[in-house]
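On to chain A.
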Amino acid sequence: MMTAPTFPDERVLMKGNEAIAEAAIQAGCDAYFGYPITPQAELLEWMARRMPELGRAFVQAESELGAITMALGASAAGARVLVSSSSPGMSLMAEAMSYMAGSELPVLVVNVMRGGPGLGSIGPAQSDYFQATKGHGHGDYRVPVLAPSSIAEAIALVADGFDLAERYRTPVILLADGILGQAMEPVNPHFRSLPPRHDDWSLSGADGRPPRVVRSLHLRPEDLEVHNDHLGAKYRDIATHEVRWVGERLDDAEIAVVAYGTAARVARTAIARAREAGLAVGLVRPISLWPFPAAALARLAPRLRALVVVELSAGQMVEDVRLAVEGQAPIFFHGRTGGMVPAPDEVLGAIRRAWAITADRTVAT
Partner candidate 1 sequence: MAVAAPASRVPLPARARGRAFHPLEIDIDRCKGCELCVGVCPPGVLVLDPTIVNRLGHHPVRLVDATRCTSCALCARICPDAVFTVYARPRETSR
Partner candidate 2 sequence: MTLTRADRPTTGQPADRVVYRRPDLLSDISTHYCPGCGHGIVHRLLAEVLGDLGLGPRTIAVAPVGCAVFAYDYLRLDFVEAPHGRAPAVATGVRRVRPDAFVLAYQGDGDLAAIGTAEIVHAAARGEAITVIFVNNGIYGMTGGQMAPTTLIGQRTTSTPGGRDARTAGYPLPITEMLALLPGVGYAARGSIAEPASIGKAKAMIRRACEIQVAERAFAIVEILSTCPVGWGMTPRESARHLAEDVPATYPLGVIVDRFRGAATTVGAGR
């Protein structure tokens, strides 16, 4: 369990999209590839100005498909790469996510989620949880997913994301939403820098060494199975060591709200109001959506009378909560779709309903 980041002394106001972009630059991002899409165009525009200033690579590609595939090439050639998009653009990146996972290429991909499905809306949403944690491309693979709930946290998770991607040789998704991307918040303008990428497998020209190949094709089934076993071992390693979540006010909680990103901030306000009304409520805030903090929820569930999952979606993370809890406590859900954001009093209402319905439930102490 991690503690929430504390605010430093120095603060500047930064827009989320721009803060994420600058965090990547300070973390040593060598190349950015993107395509304009609301609500993350500011990220691309920040990069368009800053990367050429620094002599680094910037390309506005012909599509998100082009952008992510450029990132594949740049990563294969040893660069630290950022790509950003929003939900419909992420759908176009599905193919390359599979190829990058299979080829074991580190790339950080930022999804500033908006309402869907289809063209949807440009309002904030969390309806890409399935896509990020279980979907995008074909084949047996997982991708670490990090979900900030403040701009300050997004800045920190950018560096963490690059670090994760390179330590494990995997794409990593930073899952934000339109509110985080567009809002301005006070942040510490000191960004974490990372040492440059250094590896023995990326491409630089076979000068005085045997040629290297970056690929995902293993045509013989026996060979592909071995490769999949290797990937599986990596994912188990990540699941063991890279779970991130935060608990707030859980010590005496009888109900836990489970929420991430912007939903967690709304939930925090609702929980404060619930506490004022005498209800013992706490918050479980996953930061890594994959690997999901399933073990923590399983440990917590027996002493809760209910969990209330809040998402800006029709209910996606709630399924992982159910899997983790395995029936040890009842689970309630409150969500809004289409780009709508629940008000704190809606969430408070859901908490009260859960409280009333489970009045007779006895819990483990």
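Selection rule, in plain terms: all candidates are chains of the complex that A comes from, given by their letters.
Here is the rule we use: contacts are C-beta pairs under 8 Å (C-beta built on N, C-alpha and C of every residue); 3 or more make two chains touch, one makes a residue touch a chain; residues count from 1.
Just so we're clear, the structure is a prediction, and the values are computed from it rather than from any experiment.
Touching chain A in this complex, out of the candidates 1 or 2, is candidate 2. Residues 30-31, 33, 57, 59, 61-63, 65-66, 69-79, 81, 95-96, 99, 103, 203-208, 211-217 of chain A are the ones touching candidate 2 in the complex.
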